Structure formats: structure tokens, C-alpha cells
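Complex shown without one protein chain; remaining protein chains in place.
The letters A, B, C, D and E name the chains in turn, as written, and every chain counts its residues from 1.
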Amino acid sequence: MSTLSPTSTHRKTGLVVSAHSADFVWRAGGAIALHASQGYRMMVVCLSFGERGESAKLWRKGGQTIESVKAARRDEALEAAAILGAEIQFFDLGDYPLRVSDEALMRLVDVYRDLLPSFVLSHSAEDPYNADHPLAMSVTREARIIAQAEGYKPGQQILGAPPVYAFEPHQTEQCNWSPNTFLDITEVWDRKRGAIEAMAGQEHLWHYYTRVALQRGVQAKRNIGITAARNIEYAEAYMQLTPNVVESLA
Amino acid sequence: MSTLSPTSTHRKTGLVVSAHSADFVWRAGGAIALHASQGYRMMVVCLSFGERGESAKLWRKGGQTIESVKAARRDEALEAAAILGAEIQFFDLGDYPLRVSDEALMRLVDVYRDLLPSFVLSHSAEDPYNADHPLAMSVTREARIIAQAEGYKPGQQILGAPPVYAFEPHQTEQCNWSPNTFLDITEVWDRKRGAIEAMAGQEHLWHYYTRVALQRGVQAKRNIGITAARNIEYAEAYMQLTPNVVESLA
Amino acid sequence: MSTLSPTSTHRKTGLVVSAHSADFVWRAGGAIALHASQGYRMMVVCLSFGERGESAKLWRKGGQTIESVKAARRDEALEAAAILGAEIQFFDLGDYPLRVSDEALMRLVDVYRDLLPSFVLSHSAEDPYNADHPLAMSVTREARIIAQAEGYKPGQQILGAPPVYAFEPHQTEQCNWSPNTFLDITEVWDRKRGAIEAMAGQEHLWHYYTRVALQRGVQAKRNIGITAARNIEYAEAYMQLTPNVVESLA
Amino acid sequence: MSTLSPTSTHRKTGLVVSAHSADFVWRAGGAIALHASQGYRMMVVCLSFGERGESAKLWRKGGQTIESVKAARRDEALEAAAILGAEIQFFDLGDYPLRVSDEALMRLVDVYRDLLPSFVLSHSAEDPYNADHPLAMSVTREARIIAQAEGYKPGQQILGAPPVYAFEPHQTEQCNWSPNTFLDITEVWDRKRGAIEAMAGQEHLWHYYTRVALQRGVQAKRNIGITAARNIEYAEAYMQLTPNVVESLA
Amino acid sequence: MSTLSPTSTHRKTGLVVSAHSADFVWRAGGAIALHASQGYRMMVVCLSFGERGESAKLWRKGGQTIESVKAARRDEALEAAAILGAEIQFFDLGDYPLRVSDEALMRLVDVYRDLLPSFVLSHSAEDPYNADHPLAMSVTREARIIAQAEGYKPGQQILGAPPVYAFEPHQTEQCNWSPNTFLDITEVWDRKRGAIEAMAGQEHLWHYYTRVALQRGVQAKRNIGITAARNIEYAEAYMQLTPNVVESLA
Partner (left out) sequence: MSTLSPTSTHRKTGLVVSAHSADFVWRAGGAIALHASQGYRMMVVCLSFGERGESAKLWRKGGQTIESVKAARRDEALEAAAILGAEIQFFDLGDYPLRVSDEALMRLVDVYRDLLPSFVLSHSAEDPYNADHPLAMSVTREARIIAQAEGYKPGQQILGAPPVYAFEPHQTEQCNWSPNTFLDITEVWDRKRGAIEAMAGQEHLWHYYTRVALQRGVQAKRNIGITAARNIEYAEAYMQLTPNVVESLA
């Protein structure tokens, strides 16, 4: 299917909103690397560093403070973003629990207005294992709506209606998350794996998300059909939350 | 989004399975005309003529038999298909209630094997107002699965995994039907309107489905955004039931 | 809310489709007695006698045949219908499993055409404990659709769109059944209890469904509000599956 | 169906909670005019003026401030309310994003206590295109619950359990909104159209919502049946969120 | 089914989070008494006293203040907890509306860390009749997640993944609450009934929840099957929200 997009002379952009500093790597690293390789300016917003809830290995080795954990996670995230070809912003809003003030929300609105992204990625709308994840998606969607309003900073170019995708959570079925979109990431897999390995404190997840990529690759092939010439080995799965507007159904 | 499709040297095809002889006009006439204009071979399968349940005006004027009503509906459907640029097959299985034998199912499997369509359209999976409609979709999906089996007529080219779309039912919300795909049909609207007017016995629906096309046009524009250069006046809405496999999320 | 109904000079009627011979008593006995007392002609169709699956006590006492059990259940059902003020028809299609041929379906269509009921009651659309119950509702809805078709027995008065209600299953939540309608049956409770007691073989259910009626009574009061002058002690709950057309929202 | 209502010697009232100043016109203008014509005191609460998110035309013509836009929207809303026969209160809480403090919530509780409405209308519980709309419904429901509490302003007459309806959102299916109630507004259509035309800045919506009224009219007729004497040309559709308590199922 | 649990030398514990001071009695009194009798330390957290919304009888008799109502409800709750064999903590956060600050959330996190409960009970995730109930469950789940985080009070023993159950709301189907777990409380019914009777101001609920226990008892028996030797007369129903990890499927 070929979709209708606004015409634009700008460099195309994509926005990724990550609750914690590593989420964008496991869940959207392939999409980031792929679109970067296609010439997109990819921007990652990390709402927090995941310093309390997603840094278990650092805490277990002892001698840490919140600030030292945040610094370590920031370094890893910067390295991963560099490998994937993305820019990154840290909102540093705290985690477990993440709390997003209206001021932070408006900061995200301004990111939208600055980028005018062609697509937006964030977390699943539900996640019983992690209250920060659905909040990140909720804020991502609310900021998108405000960025579409003529009355917010009148005179600025307003946002159109870029598609919104929920990337894959850790336990998909518990989150009522179902993929309607498979993205072939075979050609950028090495870069995604490199970014994954930058997450030094979470080695157990390296293997988990490599298996996820292989499973999604098998499923993607099955959804094209065996007559396809193209080979897919690794894929990422997404749940698109917004309707498509298309010129063809094929 | 650009999707991955099997490479093919054949002329591309599309399959539309219609429970009654007029359904393909109201619900998918724009898609048929648009893809025909793009060079697709479009094939409509009418499972019945809608002779009992969707020919009220004919029955009310009196002097009809089942055979005369079927003949009248066949003529209208042929005329509409010609206007839209589609071929048509009549399975003549009866309506209210439609019943599909395994023999008829296998006939549909053979249509799949013959066409190897790039996409498939049929009714919503639920419709409390019409038991024939969901049955048509159920059969459409079951036949697609069998056409994918290596063990059915071994040696024949098997079917890949063409996307399946449910076209718009009369009362969408009662059918738990929600559109995730809008197709711009502005350029072929005249042809769809012509086909609609071929349905001489259902004038009240001409206006209803013209308004549907205008409403879907407004919604399609809203889902691209006001920055879009392209104008959309008329659209058709579809609920895609199968996942997409894509090379880009934009 | 006052609803819009077709004008009619006929005596008003209501149709109840019961999978087994006792279902109409536990689940809709209050509605039957209430509408009968309001002058409605109430018609119960029993698709089976419940001879295999809902006659445990008879089988356990021994010395029974299928025919003797059917005769016993018929007698109880006739007695209950008489107490409630309803007519009753037995389709005798067998149970566990119930199977409905197209011939039996058409017999039900003819009941619709004969009665032109103002409302229709049958089982919940899902029931993991009883496959006969959802089938009864499915047939009830399909027959209603066919009875609306001009091309079925042309010249006969066709059916309008009477509301369809699912009455209360044994374990409501397991059936995804949720009541949107509470019917006050306080004034006919004695008759319902009398009909319940006609079900000699199922005493354990007498108490169960008396408690159901009390619980639904409490809930009905809560949904009017404590300012209501009217007292409700016993109620039946229904899940209306069809939309209302009304002249007022109050 | 005739419903059970608390007896009352007061003039009957209805409450409409609108997130922005025009929502009540498009979505509930017919219900407001109809009940006003039936003698109800109809009260509209506008939580905001829609000054940022729903005043695009004003902002595009330039030279506006938030205050001038609010004043213009207030004037339009007052004119529309006058045409429909309703009173109106402006809470002026801001939009995009709307935020409702506990103080504003309690102000709405007091509106309930003052009016003791027979029914309540607000937005759909979900709307991915507009975060203010679901918030309005959420607040409407929470305030209703508090107004039912004996311990809030003890001694005041507490609220009963008036039915709550979600009026029609712009893209119904995307909001998981499904109508279970159709209200015939044919006789007050001229007034609704007049109120619609008072929304000078949103002409594109005049046509959209006129078509909505016509489509809902067709659907309403279909849900009564063709035997109905009554003609319905225009209707509004509602999703009732609360159960009915009734004296008849017909 | 036998489940896998962390090994522990501590006395086993269970946590119950109750929005108002009586909820734990009606909805989980049997589970509390049963586990207390099995040697568990049972801890009830009452987020509020239900002083505004669930103390109607006290307010109606007049001469009350918020403080006197709170004191009365506290006394009743203490008495009920004593009968059931539970400890109780009052967070006194107010009701109608309940509001939970991050400080209160963290107080609940510390309760988790202190108890390390083997299971957790709170309200249904939805309740259109009571906004405080779903908030209590939401807080219960968020606090559980934070208590699992290594970075919260590093060095403390973190929480594992105790199962979370939603106990039964007043109108189950309206809350989309469906029981997947029945607990036999026959042997502790006398204690539950005693605790119920400690709720002096809510006599109408004594009968209601006694009938609930009887209905759930009947259903529990039906889900074991009639070949069961064991007799169940009274039961409580729960909706487990978390997956089980088991060593056997029987």
C-alpha cells in the first residue's frame, strides 16, 4: 500500500518517545537505524533515565547514588543513539513513578512543532508491568493533539496527522498489544545489535530481544507469503494506532 | 508506508466477494474503479443475487418470481461491473439465508488460485442486521487459507498472503467495524456514482452512500493533516484484517 | 424513555425462544407474566425439551427413556406456561447437542410472520457452559432477519424491527452478558415463583433464581435512585442487543 | 419501552456538559431543542471556549488574542443556546489541554444538585483525536457520583441516578463509540440547523453534521421497521452508558 | 493447580487495599478470615473511611459531622477486622472523591516492602458507580510495581510478583468484572457474617452480600463438577489480573 503524505521540502523526520533511557533500543532500534539510513532525522526523547526501575544490575553491584545511575544510563543511551544514527534529548522527569507536568508536556509539544515528524513511536497504551510506559504513550498522543491546534503559538506551522505506532512491550499479550505492522530490519540488524550491546547492565535482555527480532522476522515472512522473492530474517513489530490514508489497497 | 509485495510479472489482480449482487457497488465500487484504472484485473464474485432480502422494490411492485428478480438483479450487477471496469461471476447460492456448501467453498478456492490476487475485499465479520454478510467474509477467509495449502491441488502455484479488507457495512458501529484505512476515490467518483445509479431498485441508497463517500472524504483529509497539498473529496473506508509488512513507517 | 413503535390495531405480542423446556421460566418468567397481564399474547417456542442435558434428577432416579423424560419435561413446561399466561410450541429438535435445520429455522420465521411480535427474548450470545443456548439466540436473530425480507413469501406482511433481548444466563460474567435493562417484576413475582415450582426436578434452582430476582431488584432500585417513589423488590435483567429509537432521553 | 422515573413536581431538567463551546451544538443540539420544546429546562455547561483547539478559522484570519477568540466563541455559543432554548454556563477552564481542578469538579457537582437533571449528555469516553472530550465525560460521571453522596452537603436533596448518554463524536468508530439510542429530531431540525449556522467560523462542519443527521435518520427508521407509520428524516444518535429500568420491554 | 512461590522463612502475609472502610468486609471478608485461619498475617489498608459516600444511614439520622462519621466508620472497621483476624491501617485520604498523592502512594509502597505479601486484593479496575474503587486498584498496582524496583530504597528486600486479584464489585457486569477464581469460604462463613453485621449502618447490604456468597457457592460447585466429594456452600469470587506460574495444569 502506498500512503498519502503531506508534500514537504524539509528533511523528513521521525520522533521516538521513550519512557526510560533504554526502551528505544530494544523496542525501536531497528526502525531508528533503518529510517536514519533512509535519510530521516531521527529524534529520541527519553522522559527519564530509568534510574530506579530499570537499572537493577547497577544497584545490585552497590556503591551507587541516583545521580551516578543516571549518569551511567545517560552514557549508554548516548552511545546507543550514536550507533543507530539518532539524536537524543533527556527530559529527566524521574521514574517509578514517572510524572509528567504540563510544563514537560508543552516541551514535548514544542519538539513536535520543531520536527513536524512523519511518524511517531512510543509505548503500548497498556502495560500492567510498568505504569511509566502507558503514561509515555498518553503524553505522546496528547502532545500531538496540542501541536495540531492553530491556537497554540499562533503563526507557527502546525502539525499534520503523522501516524502513531506503539512499539513492542516486554509481554505483549498482557498489554493487549497486537502488531498490525511488521518492519523488515534485516539490513540494519547489525546496528541494532550493536546498540543493544551498549546496554551493558542488561545482558539478559540482549538474548531476549534478539529472539524477538527473529520471531518477528518469521512472522513477517508469513504475512507476505512464500512467493515473495525478498528474504526477511529480522523484523520489528508495531501496533499502528492511527488510520492509514492510501492510494492503493495492494 | 510502502509495503513489501511478492515480485510478479503477471498483471495484478484484486478479488471482491459480495454476498448479494449490489453490495460490491455501495461498499467497494470506488476501490474497484480505482484499481481497474491502475491496470488491475478486478474480479467480483457475487455469492447470491440478493433476490429475497435485497430486492424489496421489485417485490413490492408485484408480478415477480424468484427467477425474474434474479434476472433483474443480474442485469443491474453486470451493468455496474461494466461501468467500474470489473469482471463478475455469479455463484447463485441463494440468500436469506445464504448457504455455502463445501463445493462452493472450493469453487472460491479455485478463483483464488486462478487470480492470485494482490488484495481481497469482503464484508464485515459481524453484522446483526444481515447474517449473509459475515458468512461471506468467513468463507472468503477460509478459502484464502485453503488456497495457501501446498496439499491442495499439489503442483499449482499456491497463494501468498494478500491483505484482506472488510468494506463498510450499512450501520458500522452496530457491526463492530472500525476503519483503519481510507482510500481516496475522488478521481473515480463519477464512475462509482454511475454504478450506483445502475441499481435502479434502490434509489434511497444512492443518497445514503453518496453521503457516506463525502463523510469518509472529510475524515480521510483529517487523517493526513491540513498541511497536505492533496485534496480529497470522496473516500471509501476499509477495515484491514491482516497485518502489513512494510519498508518504512512514514 | 418512551420508544417509537409501529402503529397497530392487532393485539400486541411477544416472542420467547427457549433452547430447553425450562429456560423460559427461570430467565424470562417475570417478563412473560407481566406482559401477559398487560394484555400481550405471549408465545414461547421451546426448541428442545432439555431431555439429555437439563433433566439430571429424572435420569438419576432411573427407569427413564428419552421419551419418558421428554414427556415429563413437556408437562412441566405446559404447567409453567399456563401459570404465566403464555402459549407454548415445542419444536422437539433434540438437545446436547441442539441442531437446527433450515427447515426448523423457516418454521421459526413463520412464527415471526404470524405473530409480528413487539419484542423478542432469547439466550445470551455466548455461553461456555452450554452450546445450545447461543445457538438458540443465533437462530432467533437469523429468523428475525429472514422475516424482514420482502422476498420471503411475498405478499405477506413483513416483520419490522422488534427489539431483541438476551435474558440472564446462569453465570452471567462467564458469558460476557451484561444487563442494560432491568424489568420490575414485583407485581407478578408470585406467578413467576409458581411457574418455578412447576419445575419439580430442579429444586436447587428455585432458590438460586429467587435470589437472582432479589439481587436484580436491589440493582434496579439503585439505577433509578433513592428519590424514586416506586418500590421494586423483584426484577429481571436483560441485555438488549438492538438500538432503541426514542422520543425522549429522560 | 417506558422507563421508571422518580416522581417529581419540579420542572424537569436536562444537563449537557460540553468540553468546548460548540460541541453541544453539533452533537446534542437536536436533543436540547426537542426537550426544551417539551418543557424541560436545559442547561449547558461549557468547560472551555475551545479557544486554542477549535477556533482555527479565527486564528488563521490573524490579529487575534486568546481573549478575543474566547469572546467570539462565547458570543456564538450564547446565540446557539438561545436558538435551541437552553441556558448556558461557561467554566472557562482552558483547552488543549483542558484541565479540571477539584474546585471545578465541585462546581459541576453543585450544578447537578441544583438541577437534579432527568438525563445527562456529554462526550464519548474515548477520543484519540481530542483528549479534552473524554476528560469532559469523565468529570461528568465523577461529579454525578459525588452528587449522589449523602455526605456531600448533608441535608441537601441528593441526586438520583439519571441516565448518562455519550453524544456522537466526529469519527465514531475510532472512539469505540456505538449508538444504542436514536432520537428523532425531525420536528426541531430547523432550530438545530439555525444553531449550527451560528458557528460562523466552522462552515465546513455545517455540511458534515447535516449529513450526520440525515444518516442517523435513515438508520433510526430502519430500527423501527418499515411498517412504522411515523416518518423520521433527521435523528441524533447516542450511546447510553447507564442501564434502563423499565415497565415494559416493547 | 499448584503454583510456584518464592521460598520464604517468614510468616506468610496478604494485603487488602480497600477504598472505603467497609469494602474489605463485603468483598474480601471470607478470604481474609480464611487466610488468617491458615496462619497468614492479613493486612487491610483503608484509603478512606467512606465518610461522604458510603455512610448514608449515619448522615440521614442527622447531627453528624465529617469527624463523627469517620470515627463511627473507624470503629466498625476495627471491629470487623478483629472478627476476621486482620490488622488494619487507615490512610484517611478522603472520599467522593478519593485523591491519592504521591506521598500516599509511597506510603503504600512501604507497606508492600514491609509485608512482602503472597497475594494482593483490591477493587475492580472499572466501576461506573464509584470512581474511588478503580483508583484504589490503580494505586495498588502502581505501588506494587514501584516496590519491585531495585532503585527504590536500594538495599531493601524488593518485592517479587505476588498475584493481584480484583474482588467483587456491587454490580459486576457493569464493571466489566468477570470472576476467574472462586474461593471456598464455607468454613469461615460465620466469621464473615459476623464482620458484616459489624457494619451497623448498612443492614440492607447484609442480605445482599449473603446472597452473593450463596450464589458464588453454587457456581463454585458447578466449576468443580458434581463428582466432587467436597461440599461448598459459600464462596467469594475474584478476578485474578496476573498470570499464574504452575507446576501442573490439573
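To be clear about the criterion, a contact is a pair of C-beta atoms (placed from the backbone, for glycine too) under 8 Å apart; a residue touches a chain by one contact, two chains touch by 3 or more.
None of the values given here were measured: they were computed from a predicted structure.
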Check your understanding: Among the chains included here, which ones are touched by the excluded chain in the whole complex?
Key -> A, B, C, E
Study note, to complete from the structure: Touch with the missing chain holds, among C:K12, C:H35 or C:R52, for C:R52
Practice item. Spell out, residue by residue, where the missing chain touches subunit E. Key: 1-7, 12, 14, 31, 34-35, 38, 40, 116, 118-119, 121, 148, 157-163, 165, 179-184, 220, 222-230, 232, 235, 238, 240, 242-250
Practice item. Could you list which residues of subunit C touch the chain missing from the display? Key: 51-53, 55-56, 59-60, 64, 66, 69, 96-97, 99, 128-131, 174
Check your understanding: If the missing chain were put back, which residues of subunit A would it touch?
Key -> 129, 170-174, 176-179, 204, 207-208, 211-212, 214-215, 218-219, 222
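The rule we apply is simple: only the chains that are shown with their structure count from here on.
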Exercise for review: List every chain that touches both subunit C and subunit D.
Suggested key: B, E
Practice item. Would you mind checking which chain's mean C-alpha position lies nearest the centre of all protein C-alpha atoms? Key: D
Check your understanding: Going by the average position of its CA atoms, which chain sits the greatest distance from subunit A?
Key -> C
Revision key, fill the gap. Multi-partner residues in subunit E (2 or more other chains touched) are 129, 174
Check your understanding: Among the chains present, which pairs are found to touch?
Key -> A-B, A-D, A-E, B-C, B-D, C-D, C-E, D-E
